[in-house]
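Entry: chain A
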Amino acid sequence: MNAAVMTTDTMPAKRPWRDNALFQGWLVLLLAVVFGALLAGVQTALGPTIAANKRNETLSQVPALLAPASGAAATAKLEIDTRMLPVSRGGRTAVYRVHRARRDGQLAGWVVQTAGQGYADRIEVLVGLSPEADVITGLFVLDQKETPGLGAKIATAPWRRQFVGKPAAAPLEVVKGGGAGANQIDAITGATISSRAVVAIVNRALADVSSQLAADAGKAAP
Partner candidate 1 sequence: MGWFGPHGGGGGTFARGIHPPANKHFSTGCAIEVVPCPERVVLPLQQNVGGPCTPVVKPRQKVAWGELVGRGEAFVSSALHAPVAGTVERPAMTTLPNGRHMPAIAIRTEDPGLTGQDLWEAVFGGPWSNDCIGSYEPQQIHEAILEAGIVGLGGAAFPTHVKINPNTQKPIHTLVVNGCECEPYLTADDQLMRQAPDAIIAGAFLAGYAVGARRVVIGVEDNKPEAVESLRRAVGRTGIEVAVLKTKYPQGSEKHLIKAVLGREVPLGGLPADVGVAIGNVGTMAAVARAVVRNRPLTHRVICVTGAGVARPKNLMVPIGISIGEIIDYCGGLTAEAARIVAGGPMMGFAVADRATPVTKGTSGITVLTAKDIETSAAGPCVRCGRCVEVCPMGLVPTKLAQAARTGDLRLARRHNILACFECGACAYSCPARIPLVQWIRVGKTQVARSQGR
Partner candidate 2 sequence: MKTSGMKNKDNDKTAAANAGFGPALTEVASSPHLVESGRTTRRMMIDVLLALVPVAGAAVYFFRWPAVRQMAICLAACLAAEALFALMRRHRPPLADGSAAVTALILALSLPVTAPWYTAVIGSVAAIGVGKALFGGLGMNLFNPAMVGRAFVMISFAGALGAAGYQDPGSSIDVMTQATPLTAFQQSGVSAGLADLFLGRTNGSLGETSALACLIGGLFLCIRRSAAWRIPAAMLAAAGIIALLDTGLGVEGWTAAHHLFSGAMLFGAFFIATDPVSSPLTPLGQIIYGAGIGALVMVIRLFSGYPEGVMFAVLLMNALTPLINRWTIPTPFGGQ
């Protein structure tokens, strides 16, 4: 918008150092440096808070995704640590983020974070697993952009609750109406694709990580 002005801004050629672009732009340079420093300061001040926000978004869901603890353990505080779990499969390496929850040092369960293509866009889910990684203990949809009123129902509690208690070993399957079987999930009416997408994401994640987690659990147990 200022191009015409800019290119026509004819300057007297008497003082060469004044014509220097850098001299002309002293304000830009000054502001750039000051703003750069300012922003770094902001980052330093707020960065930890933001990082904590992001972490909490996930971690705050973890307790609800684990099998309810009984007795004294119920009051115990959860310790959650997060690590990246590389899984090699078919020549390519996938990396899962896995949260390990412990109560009083006892392994309370795993929460696997995974994502995949949904109907409209990516769906990000958290899958809770029992300590032995053989039973699903919960499911939470972190992020989705499915059709409101239809596919978006994957985020509702009643539908997610179906996953609780399903075995992690056999792949889950989607059925319409009913869904009584041990590894069957009832599709949302009118949103079969979204339902299938979630189940596929869960299936793949479980197939990838459950054996490793079980092994880890075995190692950790003794």
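Rule of thumb we're sticking to: a residue touches a chain if its C-beta (ideal position, glycine included) is under 8 Å from a C-beta of that chain, and two chains touch if they have at least 3 such contacts; residues count from 1.
Inclusion criterion for the candidates: all candidates are chains of the complex that A comes from, given by their letters.
Since we're looking at a predicted model, the values are computed, not measured.
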Hey, among 1 or 2, which one's touching chain A in this complex?
2
Where on chain A does candidate 2 make contact in their complex?
119, 147, 149-150, 176, 189-193
